[in-house]
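The complex is shown incomplete by one protein chain, all other protein chains being positioned as in the whole.
By written order: A, B and C. Residues from 1 in each chain.
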Amino acid sequence: METVTITMKNQPALYLEADNVSPDVFAGKTAAQIADLHVFEGNAKGKLGAYFDVNGNAGATAADTRIVVKGDVKKVKYLGMKMSAGEVVVEGSTDQYAGAWMSGGKMVVRGNAEAFAATAMKGGELVIEGNAGNYLGAAYRGDWRGMSGGKILVKGNAGSDVGMYMLGGEIAINGNVDVHVATHAEGGRVIIKGNAKSKIGGQLVDGEIIIFGSIDVMMPGFKYVDDKELEVDGAKAKFAHYIGDTGERHKKRKGQMIYGNLYKKI
Amino acid sequence: MTKNITLNLISGRSIQQGVAIEGGKEKPAYRTAAGIIELDPSDLKKLGAWKNTNVRVTSDYGSVVVKATETSQGPHPGLGFIPMGPWANSIIDPNTYSTGMPTFKGTPVKVEVAINEPVLLGIELVQKLCGVK
Amino acid sequence: MTKTVTDVICPFCGTLCDDVEVVISDDGKQLLEVYNACVIGTEKFLHSQSKDRVTRPRMHQPDGTWKEVSYDEAAEYTAQMLAKAKKPLMFGWSSTNCEAQSVGNEIAEISKACCDNTAATCHGTSLIAIQDIGLPSCTLGEIKNRADRIIFWGCNPAHAHPRHMSRYSIFPRGFFTGKGQMSRKMIVVDPRVTDTAKMADIHLQVEQGRDYELLNALRVAFRGEWLPDVVAGIPKEKIRETADLCKSGRFGIIFFGMGVTQSISKNHNIDEAIAVTKDLNEYTKFSIMPMRGHYNVTGSGEVFAWQFGFPYSVDLTRGFARYNPGDTSTIDLLTRGEIDAMFTIGSDPGAHFPISAVKPIANMPSVCIDPHLTPTSGVSKLHVPVAFNGVECGGNCYRMDNVPIDCRKVVEPPAGMLTDEQFLIKVRDRLKQLKGAA
Partner (left out) sequence: MSEYLIKNGHVFDPVQGIKGDKKDIAIKDGKIVDKVSSDAKVIDAKGRTVMAGAVEIHAHIAGPKVNMGRIYRPEDKLFSCTPTKGMERMGGGYSIPTTFKTGYEYAKMGYTTAMEAAMPPLFSRHVHEEIRDTPIIDEGAFPVFGNNWFVMEYLKNNEIENTAAYVAWLLRATKGYAVKLVNPGGTEAWAWGLNCLSVNDPVPYFDITPAEIIKGLIEANEFLGLPHSIHIHPNNLGNPGNYTTTLDTLKLAEGYKAKNKFGREQVMHLTHAQFHSYGGETWANFESKAKEITDYVNRNKNITIDTGNVTLDETTTMTADGPFEHHLTELNHLKWANIDVELETGSGVVPYIYSPNISVCAIQWAIGLELALMTKDSMRCFITTDHPNAGPFTRYPRVIKWLMSAKAREAQINAFKHKDKVLSASSIGSLDREITLYELAQMTRAGPAKSLGLTHICGGLKPGMDADVVVYDFNPEKPVASPDLIEKAFSRAAHVFKNGVEVVQNGEIVSNGNKRTLWVDAKVKENPQVMRDINDKFLKFYSMTQANYEALGHHFIPNPLAIEVDATQV
């Protein structure tokens, strides 16, 4: 696997849109060709090389291309957007749309990632070692087809609207989450090791939410059914099992109503 | 130390505020209509303030002096209402939760009596906070 | 001799009353009296006549004084500002007509700007919800003629839309509602006992910030499922009673306002309210409608939508249209420090944005196009006063139910003053020269 290292040298005055920073675009390009790719600062079209030092050539395909992003990229958007394979490692924190619409490969953000990370993710893996912003792994506005596959791990906290319209895949958050988790979800699994605030699982059609910490206010549409023992990444624990959203529509299987499930650690 | 109470602050339209903005935001009438906080009588009592005394309202996001009035749309103990405008917007929670919409309603605030502090005019207040003459 | 102009449209709120009568002087220069309008609308018409009105563009000087400039100089500054900026924001549009909005969109397209309207701070979150689950709605005449269940959720028409209840929703006697108010049940949901709530058959004094839970509880009640004893401060019996009252109507409507769009959960509150409406259509006929505030904020959304494809929060900086509130929305653009020039028209962010979103405006090139003196004009580099839309010039605008009504010009603006559209055309033509656009 070939590694391309890009290092921020000239900070943008505003924000930088670097949707070209993805293994799919870099694949088959030399450092010089990569430096020549365009980026946008507002409506000003510039070259990647004008903002970043570029070292190393990309592999022949996305799959054998690894991108390391160094320096302060807190004001850089769209890193790893639409990547389908290969690897992106952001050594610091980054702005919105990290790994948005990604379908494969692996992206690691060592710091924080702002809102809309992994929007409508289809596959692959996103790891955020710091905190994630709002709308992590959520659908794009108006779309009922949210995250459908892949895995997201956040080692810190996450903002509001995690996994909105989620259809599949898994989101694991080691810290706490803000309001609204898995709203409108119709599949997939969200694991929260820390605490949740409120509005959890609103309008949930199907899918699974597992919470180890506390919930400030439970949605009225969630009904306690029983206690269940679950095994979550290796560790067994006892959970209070709720079904919901009982106010929402649900599919039927063999005349049986299929609800979404919420598990809260006892 | 002065007595203070904590409230949940909401801002919004009032017909007096509506009339005043059309009458001119540079005018004192605008301050009279929107440079106020409507409190429940019980909260006025807790604060130990007469109606129509100036109070300082402080949140995590700022601090502003307005006139405390007794609400005509109560009871709403624990809830303070400042009509939409520069006074409310000096202290409301700007968090949009990435929806574009600030949290104009539902900001925890501290209210304390500030008899000797003036309530600024609307334009004056914004210019001062922005550091422009 | 005076003249009376009838069928005048009031350019204050989204109710867009079109039965106003205005008495003007013989020479058509002075507006003397206003009939049928509410107290706010009347003030709007009369204030246009105030003597101390600013009638020429002014540049803000460092010492706080203002230097009068010509409209051409103002257009030059504006065009230069937009041409130079990497990410200009063109905000407002709600107090101007669709014709001016169209010219503005051309300017935004040429200068690759972000453009947004006041939905940013009123019903933007409603639009997000509508994009998520739709909007079963109707025109206001349908309410007048058919509705027997009226819900005001987080809105206070008695103060914000003073003639709404008398023209459309509560009092009028319509085709199937001959008894007027007697043929209707009124439900108000508000954390305060508002002047609207005082008139209601049922007032749910919801715990502020828990509308989402209460709406969800109604849906649970429709399906007869288990409910906690108390939700959002409302006992479950009261919730079930309200649910049954909604179901038992022939034609119901939910009007909602800032109480839900600006409280926590925002778009989700509306989303759930629309779901409530959709559910009720399995039992009876129900509609839902946002109480749009500015008189033509709706029109701005319509024009944005047919020209760019999105109703607000449009980002044209890449040369094509993009949309995603949270990224392309005005408050976030300002507080995140994304933009480098501010163009404001037909609105007052200075008064109505959180102060942290106003401060950046004071520190960048900025133009404020507004007939009034406002906090925005007070912190902008250039203030361009213009004729009052709907009073001194006509033009199309859209009511809260998206019904288009062509506003009327009732009096002449002060001599030499331009309308929004006229000034924007100057800016556009100059900008085309600067950008060498076709």
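Structure notes:
Everything below uses one rule, namely that contacts are C-beta pairs under 8 Å (C-beta built on N, C-alpha and C of every residue); 3 or more make two chains touch, one makes a residue touch a chain.
If you're wondering where the values come from, they're calculated on a predicted model, not measured in any experiment.
Although it is not drawn here, the omitted chain touches the following shown chains in the complete assembly: A, C.
Annotation: of C:281, C:363 or C:433, C:281 touches the absent chain (contact as defined above). Among C:41, C:301, C:354 or C:413, only C:301 touches the chain left out of the display. When the missing chain is restored to the complex, the residue among C:131, C:208 or C:389 that touches it is C:131.
Between the chain not shown and the residues C:85, C:187, C:291 or C:316, the one that touches is C:316. Along chain A, the points of touch with the absent chain fall at residues 140-144, 249. Counting the whole complex, the residues of chain C in touch with the unshown chain are 6-7, 9, 18-19, 98-99, 102, 109-110, 127, 130-142, 144-146, 167-168, 174-176, 250-251, 278, 281, 284-285, 287, 301-303, 305-311, 316, 318-324, 395-396, 398, 402-406, 438.
Everything that follows uses one rule, which is that only the chains that are shown with their structure count from here on.
Per-chain CA centroids place chain A at a distance of 34 Å from chain C.
Between chain A and chain B the centroid-to-centroid distance comes to 39 Å (mean Cα coordinates, whole Å).
Inter-chain spacing, taken between the CA centroids of chain B and chain C, is 23 Å. Counting partner chains per residue, chain C has residues 128, 264, 325-327 touching two or more of them. Among all residues of chain A, those that touch two or more other chains are 115-116, 134-135, 179. Interface of chain B with chain A (complex): residues 97-98.
Those residues of chain A that touch chain B in the complex are listed here as 115-116, 133-135, 159-161, 178-179. Against chain B, in their complex, chain C makes its touches with residues 12, 39-40, 43-44, 47, 50, 60, 62-64, 120-121, 124-125, 128, 156, 158-160, 162, 191-195, 197, 205, 208-209, 258-259, 261-264, 266-267, 293, 313, 325-327, 329-332, 335, 348, 350-359, 361-363, 372-375, 378-379.
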